[in-house]
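Can you read through this structure? Questions will come right after.
Of the protein chains in this complex, all but one are displayed in their positions.
Order of writing sets the labels: A and B. Residues in every chain begin at 1.
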Amino acid sequence: MAKIRHDDRGSLLAPLKALGFFTRAPVTETLAPRPASLNYRGFHVNDWSQCIGCGTCQRICDNAAITMVTIPSLPQDPARGIRNQRPAIDYGRCCWCGLCVDICPSGSIALTREYIHICRESELDSYFVLPDPNGIHGQPFPAGWAKSEVSELIDPARQPMKELPAPTRIQGFDEIVQGYEPQQAIDEAARCVQCGLCHEACPTHMHAPEYIRAIWRGDAEEAVRQIYRTNPFAHVCGRVCTHRCEQACSIGNRGEPLAIRWLKRHAMDSVPDERVRELVTQDSVAAPSGRRVAIVGSGPAGLTAAFDLARHGHAVTVYEALARPGGMPRYGIPAYRLPDDRLDADIAVIEAQGVEIRCNTPIGAELTMETLRQQYDAVVLAIGLQLGRSTRIPGSGHRDVHTAVELLRRIREGEALAPPKRVVIIGGGNVAMDIARSLARLQMRRHGAIDITVCALEDFDHFPADPTELKEAREEGVRVLASRGPKEIVIDADGGLGGLKTLGVTSVFDEQGRFAPRYNHEDEQLHEAAWVVEAIGQISDISILGDSLSERLEWDRGRLRVDENGRTAEPWLWSAGDMVRGPDVVHAVADGHRVAASIHQALQQHTEAGS
Amino acid sequence: MSEHPEGHGPAYEHLRARKSLAEILQSAAEFERKAHQFYTGLIPRVRKNLRYLVEELAAEEKTHYELFQRLAEDPEARQQIQERIAVPREDHRFSDYIQLPDLGDNPDDQAILQYALGREDAAMKQYRELAQNAPPGPIRQLFEYLANEETAHKLELEKRYYELVYGGSRMVPRV
Partner (left out) sequence: MRPENYQARAHPPSHEYELNFGPNHPGIEGNYALRVRLHGDRVVAARAEGGYLHRGFEKLMEGRLWIQNIALVPRICVPDPSPMEVCYALSVEALCGIEVPPRAQWIRVMQLEMSRIAAHLFTFGGHAATTGLYTNMFWGVADRDRVLDRFEELTGGRVYSIFNLPGGVRRDLPDGFLERLSGLLDYLESRLEDYDELFFRNRVFVRRARGVGVMSQQQALEWGVTGPNLRATGLAFDVRRDDPYLVYDQLDFDIVTEEAGDALARNLVRRGELRQSIRILRQVIERLPAIDGPVRAPIPNPLAWRVPAGETYTRIESSKGELAYYVVSTGGEKPYRVHVRGPSSMHAVQVLERLVVGSRLEDIAQIMFSLDACPPEVDR
């Protein structure tokens, strides 16, 4: 670089050099508006139809410029993870960093290529904007800074879960899911943006954001405390919950939702059972109330109610007809999904609260509901849906036609069930998958080969079973046929079972979306099998109520009518769980809480009135 | 479905002997009234939780018989019938694959619906056959109309049946 010679005084004519500028184009900028760059970070736009109201933009905003505003006219759908809130921007605070755009889980927010907003003094509130697709000035403007894969701030992929491979797991009933390593759990928990949509979607409103955060901090005991705030079936729900939280998870909009269920499982597994009991029992200090509550059925609904009531100081006795407590998680869910000892651990915590469980004590002939009414201050009926429906197609009365729930129970009771070499299963739900996979394991043990055919009415686009269940069943060698409707069960000449005849299903739903399959009568198939298992639906055995009580109770299209707190028409009787809500473990837990709260309130009022 | 408890034969003969639209409609209404009576009589025999189902079936038969009765008395009936058979109902034929139950004491919901389906199915088939055997004209149109009505009712019952029996695996819990 040439140094300037400042001592050189230059020519006298040097100023004339300036004349040279006349020959050059002037350096000017036009006054006409020009478009901003393609990446420009101008004002916000928000696609309301895409926005889920999770408020992550508000949490990342470094200037507290974003406020979530409730818009009552917008849909609010906790189950799908949609909140009727939308971000409002205070442009007095916003610094246009665009982190809200980069982190937005739905990708609804963008910044436009709009440069200017001016207003008079009287319009100062125009700097407080509720952006919609039409932006700050009510007219659509092309987006500048928008979501891109490069700028994505949340890892869209969940931590892979270690699982037994199909050839190994098919050898027995060992639990398939092996659990997260500690670091994996921390990494998975780190993906959470703490939006709380999971909390709202969960039937029992688990404090998932809190326990996920605790896991991320490495504080498993705190996670356990948070879990037990709302769910005494902690191990069970950590394994077999229908995880509505994950359907609502905001991260699921663009990536894989957080593995909230597996994180719960991890937290529960990383604290020893005795320590869990200590942690849970620590804050239970209620004095005995002198009130007695009987609970019929020791499933999730009954035992959750028992847990709550015992912690309120009431003396709780649970009556269970079968040999061991637990209900459907014990007798309906295969051990490869939920090992017995984890269920035992949950129940031990519940018993540690002072709950007495009497097994092998059915209600009916010897011990009647009437006796319970006389002996207890309140009774909870939580017997679940323990009977399987039958298709009642021709031949369905044959001795080798079984219902899934019954077989699952017998397997879990330890009976040496001997399935034949070929089995056909009718149904496409999770119960159908459970029995298919359980029988597959037994077939493997007995015959060294698997031949199970599942015939579901639905097509794969509307398949009722969990996608994971379907995938794993197929991995294990189960043949799953969609769109097959049962026609008749074929019985051969010597009275043996020959198989199942099915028809092709052309459509499953009618114009109104009602379940009304249509068959193609030309498309008939015979699935040869020595057993047919029906896994189509379940009902409750309400014969234990007896005729007189049945008459006094109110019913709602076949189901026991209860008020919003689970109380029946009889003031001493509450009902909870699958029998009133339909089959789902976490709904049963939520129901147990609801009923317990109602009973506790009623007993307190009773006490106050009586004293 | 030949072993239908209502008896296929005598009713068929009875209807075939009717010559006027009003007569046929009166007879059809009479069948519906009998069905209504049957379901009403069944109500106390089922447990309280399932009574809603029988009550609904009884009510539906009642509307039917009232409808046929009204038509029988209505001089414009023919016109209405023609309009209503313009849209023939398609039979899904599920009921073929359901065994006819024995409605003994304390039948369950599934058995009640099975029974009702069987009834509607038999009625539908009977009217269809009568329509086929009648010469073209108002009588045939009336039988077609009646068959259509029964098919519609059967379709509705089939949906209910599926929701009840197969609904369990796809039941969405009420929150």
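Please note the rule applied: a contact is a pair of C-beta atoms (placed from the backbone, for glycine too) under 8 Å apart; a residue touches a chain by one contact, two chains touch by 3 or more.
Keep in mind that what you see is a predicted model, and the values were worked out from it rather than measured.
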Just to confirm, in the complete assembly, which displayed chains does the hidden chain contact? A
Among A:His44, A:Arg191 or A:Arg277, which residue is in touch with the absent chain? A:Arg191
Considering the complete complex, of A:Gln50, A:Ser151 or A:Asn520, the missing chain is touched by A:Ser151
Which one touches the absent chain: A:Trp48, A:Trp96 or A:Trp572? A:Trp96
Interface with the unshown chain - residue positions in subunit A: 1, 3-4, 6, 10, 17, 27, 29, 36-41, 56, 59-60, 62-63, 95-99, 102-103, 111, 144-145, 148, 150-151, 153-155, 189-194, 213, 216
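Operating definition for what follows: only the chains that are shown with their structure count from here on.
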For subunit A paired with subunit B, centre-to-centre distance based on mean C-alpha positions, whole Å: 42
In their complex, what parts of subunit B are in touch with subunit A? 47-53, 92-94, 97-99, 101, 109-111, 114, 155, 158-159, 162-175
As the complex stands, subunit A meets subunit B at residues 79, 203, 385, 389-394, 396, 427-432, 457-458, 464, 485-488, 510, 514-519, 521, 535-539, 542, 547, 550-551, 553, 555-560, 581-584, 587
